[in-house]
Structure formats: C-alpha cells, structure tokens
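Note that this complex is displayed minus one protein chain, with the remaining chains in position.
Right after this comes subunit A.
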Amino acid sequence: MVRGSLFIKSLRDMRKSKAQFISIFIMATLAVFIMTGLDSIWFTVEKHADAMYRSANMSDLWVTVPNPSEQMVWGISKLDGVKLAEKRFTADADTALPGSPTLHVYALDGRSTLDQPEIHEGKFSKSGGAVLDISFAKAHNLKTGDYISIKLNSRWLRLKIDGLALSGEHVFAVKNSASLAPNHSEYGFIIINTDALKSIYGQKIYNQISVKTLPGSDIPQLVQKVGAVVGNNLIGITLQKDNGSVSSVNSRIQQFRTLSVVFPILFLLVTALITQSTMVRMIENQRSQIGILKALGYSKRSILWHYTSYGVMVGVLGSVLGLLTGPNIFGRIMVRQLNLTLNSYSLKINYLHFVFVLILILICTGGVSFLACRKLLSDAPAFLLRDKPPKSGQHIFLESISSVWEKMKFSSKLIARNMVKNKGRLIMSTIGVMGCTGVIISALTVRSTLSGISDYTYGTTFTFNQKIVLDTSKVNSTYLKNLELDGITQQIEETAVQVIFPDGSYKMELTNITTKESPLIYLQDIDGNPVSIPENGVLMTRKLCKEKGLKKGDIIQIKIKDKGYAAVPIEEIAYIASGQGIYMTDTYWESLGETFKPSALLVRWNGEPDQKFLDRDIVSDSATRESMQDGLSSSLGVVNLAVLFLIVLGSSLAFVVLYNTGMLNYVERVRDLATFRVLGFHNREIQYLVLIENYFSVLLGMLSGIPVGRFISWLIASTIDERLDLLGNIKLMDVLIAGAMTALFAWIVNKVIAHKMKELDIFEALKSVE
C-alpha cells in the first residue's frame, strides 16, 4: 500500500505541474528524435553500403592501364599485402534507348571473383548475356529476357538481359563529377563477359586491374609499388575510397555524422540545462511534502525513489517516443532522399548512442531529482515542515550607477532584480533561443549558399549556353578550330589525371585542359578578382588546395601518358563552386608531352543553336546551360528538406524553452503577481512584468545565435560534398529572417503564457505562505 499511495501522489503531482512535465517530456523526445534520427541516417547508409561492398567482394584499388599483360597482373598479385589481382574492362557506352542514356560497361572474366554484381533477378551466366542495373532497367521498363544494344568502339553490340543487379560501385550512381544527383534513366551500369568483347575488338580486351589487398596492408606504399610494376603505361590508380560512388556515399555518411554530433549536442545541452533546473525547482517546491512524508515514517529509500521516479518516468517515456519517431520519421524520409541505390533501406539504429543519450537524460531528470531530494532528506522533518526562509532580494550592480537606477521605474527595477536573481534561468532560455536562432540561421545559410552555388557556377564561372560533348575518335583541335560556327567557342578536354601530391598521396584528379583565352569559362579568386589559366604551370581550385594543404608555388606531379610523372607548379588558385580539380592551357599540356584532344566544345551562339551541326555524328551529346543549372539545383532538394526539418526542430526547442521559462517565471511569482492585482495593477501591466524577461533572453539569444549559426554553417559547408566549395558566409537577409522567426515564436509563446496568466487567482495573495 505504501508504494500505491505514493504512486498515486506522483501521478497527481505530475498533473499539477503538467506544463513542466510536458516540456521536459517534449525536450527529451526532441533531443532523442534528432539524435537517433540523424544517427540512423548515416548508420543505415554505412551498414547497407558496407554489406554491399562485402557481398560484391569489392576491390581495394583499381589500376587503370591499357592492355595489361599477364606478367603485370602476376607481378601485382605477388606484391606484399596483395590478396588477389584480376583484369577487367570498363568503359562508358551509348545505348540505343530513347534519350540515348549512357551505360557504364564492366566486362569480367568468367572466373572472376572481384567486383561482382549483386543479382536480384535472373542470373549472371558469364556466357554472352548481360546483367543490367536494376534501377536503369526499371527506368526504361526493361525485364530479364529483353535485349539491349550498346555502342563500344563505334560498333553496336546486342545483348540479352540475363539478370538485374545492384553494384557496390553504383550506390551513388552519377555519370561524372558534373552531375550531382543520380538519374537512373540517363545512367546505369551493365556487366558482361569479356568474351562478348571479341565481336567488337576482335579479341578479349582489358584496361583495368582490380586489386584486393590483405587486411592491414600499407595502402600508400602498395600504390607506389603497383605504380612501379606497371611502369609508364599507367594511367592512374584509384583507391576504393576515391571511387566516385564510394566517396559520395562516404561524404554523405560523414556529412550526417557531423550533423548528428553538432545538432544533438546543441539540443542535449539545452535539454539538460532546462530539465535539471526544472526538476530541482520542483523537488524544492515539495519541501514540506518531503517533511510530511518523513514525519509520517516513510523510509528514506521510498521517498528518494518517489521523487526520482518523476524524472525517470518522464525521461524514459520521452526518450522512447523519440527513439520510435526519430529514425522512423526523420531517418526514413532522409535516407530515401539521399538518392542512394542500396540493397535494403531497413533502418539501422545506433543503440549505443541512444543508450548514451538516455543515460544523460536520466541524469538530468532522475539523477538531479535524486540529489536534490537527498539534500532535503538530510534535514530533520521538523525543519522541513517549517517555512523555508524566503529568498532574499539582492542589490545588483546597476544600483551602483545611481543616476540610472534612480530614474528607473519600479517595474524596471523589479525586472532588473528578477533577472539577476534568476540569471540561471535567463541563461538557459538564452541558450535555448541561441540554439534556435543558430539552427535557423545555418539552415537558411546552407540553403542560400547551395542555391548560390548553381547561380555562381552557371552565372559567373560558365558563360556558354551549350556544352557539346564530342566523339573524341572523330575530331581534333585543328578540325574544331576550322568549324566556323556562328558564335564564340571554346575547346576543352576533361580528363582524369593521376596526381602525386607533396604529401605523397596519389589521386585521380579531374583535369580541364583548355585554351589560354578561355572566353566561356570565367575564373575568379576567392575575392572576386579575375584569374587566368597560367602558361607555365597549372591552376588548382581552392577547395582542392585546402584539402591537400597546398599553396601557390607548390609543386605537384602529374602522370603523363606512356611516360613518367612531370613536376608542375601551382601557379594560380581559383574559386570554383562546383567541380574541383585542375585547369591548364593546351599549350602547357602539350609542352609536357601530351596531346590536346578536346572532349567537349563550349559554345555561346550568336543566334539560334546550329541544329545541323548538333545533328552531326561527331556530336555525341549536348546540354544547355539552363538544363545543367536545373540539374544542379534540383539535386540539392534533399538539403532543403533537411533544412525544413532542422528549422521545425529548432523552433520547437525554442518554443518549449521559452514556454518553460516563461511559465516558471509566472508560477513561482504567483503570490507577488496576485498582490499586484490586489494593489490595482491591470493584467497587461502584470504580463509585462513577467514576459519582458522572455524578450530579453530572446534578444540575447538571437545575438549569440549569430556566431552559433555561423559555426554550424561553416561546419556543414565544409563537410557537405567534396565537389562543392561552400563558403558558409551568412547573409544579412538570412540573419534577419531567422531573427524575425525567433521573435515571432517568442511572441506566440508570450501570448500563450499571457493567456494562461488571465487565470491568475487574485485570492492567492490572501492565502498564508505555504
């Protein structure tokens, strides 16, 4: 029975201070929601992607080399730390489907074991048939048993679709670094048997060596040794982590990992502060009750548990609700939005982090109540039953400036004193508002920087109105020069070049080789000054330089076809918003011993596009600047959604915090306020006394939220995507919008509290002090 009546008491107590309990409950829910939600996003992606890499038996590095010899493969496989080396062929191929989409072809030997497709339908027969990308098949309504034609080496190859599959190399499937979002109707993969290449090339043909390493081997050292084995034929070595899909997936994981640290910390900080102070306050208000229970003869333990259970119950309930909703709402929606092709989207929850947060919340609720209660319990019941000595007023600093203090009205004095007295609470709500403003500012900033990215890229940097992709086997630079198209043209070769950085790391970098004049690509440095492509060195984009710790004048080594490496100086650094890499002039490229083979022609037409030219067979594809800009913008939709989520969560947090502190400020001063009513203060005047404090913390919080927003923006900007160079500068407009939103929330909260305050019972003033 003892427990029974105490339990009923705790339920009734909770009902009595339901506002506080509900706000603690909501805060616990929000904190766990955002934590588990964000966590589940990267955790789910990481787990499923890893599983796919494992089941595909994905290589650890790919060595691109034309026609690798058997000795070469054998030599690599005998290197220390290498488990297995196999040859394969890979290339992009056109298809005869509407819209002429591109398929990335992988040709594997019948006995190959590395980089296998994950078959979901049909089979991989390895005898003439093909396995097609399941998403691509869906987009084009293709089934097993259908036929598909691909064009390799200018010849068509008709293949029967034996199976549909996923590939670990196509989890994030984009055609090239210019496209930011996968489009399954435009790009996919197809896996065929190397025997099928005979009809095209007259023999089996290979251009890549897939290498599986032993766990724990020294990859950088291995890369060097592999380079030595391959010699001058080497085109480049790609590490697994540098594979387009793998690195995109990793950058998504990294991005949400960062977010799932930053935002939960912000939320937990506020939640911890608010819950612990609310709990302490509530326990202290139960002072005489504790005295009564103790006097009645309840054991210390049952009283302690009674009060601890308040916080534990609310904390556990809130956390569980957060755990149920966070991954399922936030996680589920966001994982879908990431546009990844995984073999499963079932959500994985990082229970370790959940338990950590739960413990933290329980410390802030139950733990704090336990300590507060134990402190009170150490006093004698008789002492507890006596009135608590009223909290004394305090002289404050402002009074020492008597010229100011004397002129202040009593209400301002009261507000000033009250704020000093409750500075803890003021700080809390300030932090709450700071978090809210910070989240909103950063969310808006990320949004506007991202839309700025496409504006900058296709408004400032690229000034062509059509990019024409050429069939490189049919054109050369001189031919293009003599075309006499009606408009300004610029030839460009886009290729990937193996680079050795001063720190010894190898990477295939996107390299643009173009003419010195560069009329249609306008490069600027970070401050907006024009930068031209140097004649005796290369230009590198700012983000890449930062990543590798490079500055003007540093030397990098680039692989020259059929030769060794050439040392080239970085002569210029330019800011490129989207698409990081290296720029150099055609003459410099040729001075290194290469040939300039333009892969695309940029054109700004004087009038209508020359349709006759576009229909010629040397043109393999073309895109307008508008369509490229649209593609870039729409790929950023996922960010807008995340932004919306964060704004909603940040605002709810601010709501709860302001409501909680506002209510506390009211509830604790009911007697004073009722006295004011008796003395003839109007409701409005009393509301002012209570609520003006909220506006103070809103103002302070908004101001301190600006640097927080800046920090978060910077953090997101620097982790969001390695191909994008976001500056994360906050705009005045975004700050103003965030400020206006926060102020609006504060106003709404104050309206709600003001409404509550109308219920103020004037007779509270006449009651004896409890």
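Remarks
The rule is short, and it goes like this: a residue touches a chain if its C-beta (ideal position, glycine included) is under 8 Å from a C-beta of that chain, and two chains touch if they have at least 3 such contacts; residues count from 1.
Keep this in mind: contacts and distances are computed from a predicted model.
UniProt records the chain missing from this view under the protein name "ABC transporter ATP-binding protein", selected from "Branched-chain amino acid transport protein (AzlD)", "NADH-quinone oxidoreductase subunit H", "Septum site-determining protein MinD" or "ABC transporter ATP-binding protein".
Among A:175, A:421 or A:546, only A:421 touches the chain left out of the display.
In the complete complex, the residue from A:9, A:151 or A:671 that touches the missing chain is A:671. In the complete assembly, the contact with the undisplayed chain comes from A:682, out of A:16, A:682 or A:751. In the full complex, subunit A contacts the hidden chain through residues 389-395, 409-411, 413-414, 417-418, 421, 671-672, 675, 677-683, 685, 762-763, 765-766, 768-769.
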